[in-house]
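The complex is shown incomplete by one protein chain, all other protein chains being positioned as in the whole.
When the chains are written out, they are named A, B, C, D and E in that same order, and each has its own residue count from 1.
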């Protein structure tokens, strides 16, 4: 059930049965020479909607622009400042708490969002409590990274081994190929240099990772792998969402 | 050409030919008993992508959550504070100016966004200039409301006359029916009371407009009308975008 | 009745009879080679005080500095950022709501303020509601632009036709001449170039409108015209204020 | 020379001779049963304009609303938050520095503004430097409280002795009587209770000082005293402004 | 009793007997060629803990970084913006008010903190009241500058006369020598130039005061003097704290 395709009386009805909602959050950022700029938004949205179908849960509109300042030296990247994203998350959740929602399950597709999301949760719990909104003190937010689910991780290792890398990975590219088979891109990919780990500012990032990839070989991706990754991710996250709902506030 | 389905080298290539971009902005808010909560996001996105196809322009991801605080007393509404939306717009534009974009054409589907958008443009021009970004002083932003295009307005009058109203209008509902024919909702609609105009706070709004409509009869909407409205909107906005691009900075 | 010339017990007494207040808002910005930098503040204050006298309404101190970033490349302009002005308006209204005011009628003399004012109203309604101030949910704010009142517009057309222009207009200059007859300035005015409409950043504005005027010929202004414009503006806005007060919150 | 009654070319001309400007800052707050709510704005404006005439200096529009949160439990008080006022001062000064101003002399009439003003100066020096505005590193701001000038203090002691008090003082009331002789208010004044000093929150303030006065007897004020106070204040501040201008940045 | 060395049940117990707390606030900034960068933090912490011992009062952790933007051109200085420090103070006090604290006694060692602290108090009183926290309207904050206590001032004059100066003073250096006798620094000190008073931006400060001292001769300082200054400061501030506690909210 998609919030965007529902009416307000339908939401009112939904709330009488569940106070949970799934919120996809991605990013709009470079994903190497062949990865789509919308990769993270696409993955988060597709998987979240899959989870919503499997669990009869409501799915909110996708937060398609996240915290990607470190990708800012590549054209096409759009990023919020962390302080802006915190306000967005705060406003987003607060709007829904006013209506009666209590359990917020963020399906996340971008590692760079996690810290800011968690900071935003802390900020928001306090804000809701200060507003004295009904139910404020039992609100729960959780972030679930699709790429870190056990089955997804196992599959990615099986498919790509150490060519999975950590940005513009073949697994996320495969998933977008499954979702948008007409938008599969190819380009010659340089050999990967020695492995590096650090992520600092935008200029530094581009110096370290000149074509935007971090140790990954997205040329290995296929739409079929994408489908298998999708299926596993949806199944595992549907289970996680169910457990999240079941865990009663004490 | 959709930013989300492009790679960064494709954007780099695009920038060598054009510095314009189309940004759909909608809202996530109640649209009466039968209108979709995503109505404005859906309309903005569909029309913007239509304009993009017609003009070969790049289309950014949709800003699906806007300034809808006054709809906040109906479940399902999600709104940013104006001060938050200003920061979002600022970050959004700044990211793109860093890459070389100069002309920002916002296709807007929600009247409640306009004031904040214009305030955000003023804030952003000054911010860009203070950052001394290359090209900062020639950046131009424009907001184009699809529902106010002459041809759209004429058609809405022809279709619905004074039952068009000003929120949850049959024309916007028709357009969503055209885009999502599987999500057409029906419900008994109360007769409209005496016409009112004011929009103040959220509680006041719900007192004035108990089911969320403002003087409109969305039961008149059909998908065919939606298609005709879409066609006119795209054609007129494509022309407007062309003129916007052609108007050289002095 | 001027707030600045009243005591707090007088305001307490006033509140027992009316919860309305008139707030003049202008700007401090260049108005071409002969227009006063305070033109908008002067017009807003004079007209607001006239309306106050005619309607026995309380008039707040003038907000003399508004949103004029686009005039920032001319010396003498002072502007708030939109985000600053929103906070000013929020604090201003909140102070008065704490005392019991409910209806805020802004007499505005500067087009560049309108978007930010409207954004500020939305921000403030939500803020007041969150503070749970008594009466928060029935507060109403309205902005009335003196230069857009029907009678004013008609008179300006009659006096100046297409030389009225859209900034540093003869009608606003005339009004300041009526208020400050000792401060009438003259200077040679360049012929107006081809008409332009856009307003973007400050540097762009000065390139487009080198002496600060936008298609106007303020040399046509006379103090007598100013008096007639003043009289019409006051009469029409007094009527508008009365209607605003009469419109009960539902 | 008043900024509001000048044109931008006149300011450009002024800047070729002086980079100093006088900025009156007052407050809009209760001043006891007989003091005008605009007392501080009136005093600051009148004295600043007097100083401007005596020194040929430019006088900016009055900041009529300051930091008066502690007076917020009396109707008619309008206050900015300190954080808002800091932004206002920052924007105000920055606008003028962009035009070439260097020396900012604030004529202040409200003790409650001083701390926030000084914090704002520190914030602004850093902001200007970060913007790399020309002349940023030689900008100087100074606040001069008219009521603390030696001659003013001496005269107030001579006129009122220990009935001067510290808020709604006879000296400031006298000055407003001199400026607005038609707005002299009378009311029975309760005997003053035991002296207190503390200023904390708004509710606390009203409990301590039930009619708004702090140890003062404004019934002693006369317009003639006001004129003498005005004359002394203007003379001493004109001297102070001259010294401020003469002190070259090193 | 130190908050940092207490458990929460001990604080709960303390609150049943007292609602007062002492908060040391210093700065991290250059103190001339021989003064420690932590001088103000060290002085504030040592004296506050002394006062705490003498009065059985709870002492909060030291705010070691304050408002020192004007010292920013010397390496080692760390400063918050005034707007940041206001938020820190607000959060700090609010946390403690939630627990039941009512009386906040700031022992301050840096003149540059005072304005921002006072602005923060005003901001915080309003914030607490808006949050409707229990006891919000009787909270009291006070700042006590150790270097301005009468006995301290007298002793400093006796020890150093006009070589006390106003930054990197021998009295504060002496106090740090008493607290950290192993960290006494020596260096050749240039003769002091003609006396200057102004403090503006960071670059200006370094031009005026090239080695960071303002008219002081810290070479006069000895640890013994430091001990005497410490003893006097603690005694006087303990008395002041007692009076602050005794002054009941009305």
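The definition used in the following text is that a residue touches a chain if its C-beta (ideal position, glycine included) is under 8 Å from a C-beta of that chain, and two chains touch if they have at least 3 such contacts.
Quantities reported herein were computed from a predicted structural model and do not represent experimental measurements.
Chemist: Wait, the hidden chain, what does it touch out of the ones we have here?
Modeler: A, E
Chemist: With the missing chain put back, one of E:91, E:162 or E:224 would touch it. Which one?
Modeler: That would be E:91, which touches the missing chain.
Chemist: If the hidden chain were put back, which of A:48, A:63, A:78 or A:139 would touch it?
Modeler: Spelled out, the listed residue whose C-beta touches the missing chain is A:139.
Chemist: What residues on chain A make contact with the chain left out of this view?
Modeler: On the chain A side, contact with the omitted chain comes from 67, 69-70, 72, 81-83, 86, 112, 114-123, 125-126, 128-129, 136-141, 196, 198, 200-204, 207-208, 247, 249-250.
Chemist: Can you list, in ascending order, the chain E residues touching the missing chain?
Modeler: 2-12, 15, 28, 30-38, 41-42, 60-62, 64-65, 72-81, 83-84, 87-88, 90-92, 95-96, 98-100, 180, 183, 185, 187, 212
Following the convention adopted for this analysis, only the chains that are shown with their structure count from here on.
Chemist: Which chains sit in contact with both members of the pair chain B and chain C?
Modeler: Chains in contact with chain B as well as chain C: not a single one.
Chemist: For chain B and chain D, what's the span in angstrom between their mean Cα positions?
Modeler: 46
Chemist: So what's the Cα centroid distance for chain A and chain D, whole Å?
Modeler: 53
Chemist: Multi-chain contacts in chain C: which residues touch at least two other chains?
Modeler: Residues 72, 81, 83, 132 of chain C touch two or more partner chains.
Chemist: Graph of touching chains, which shape: line, ring, star, complete, other?
Modeler: Here the contact pattern is a line, an open path with two ends.
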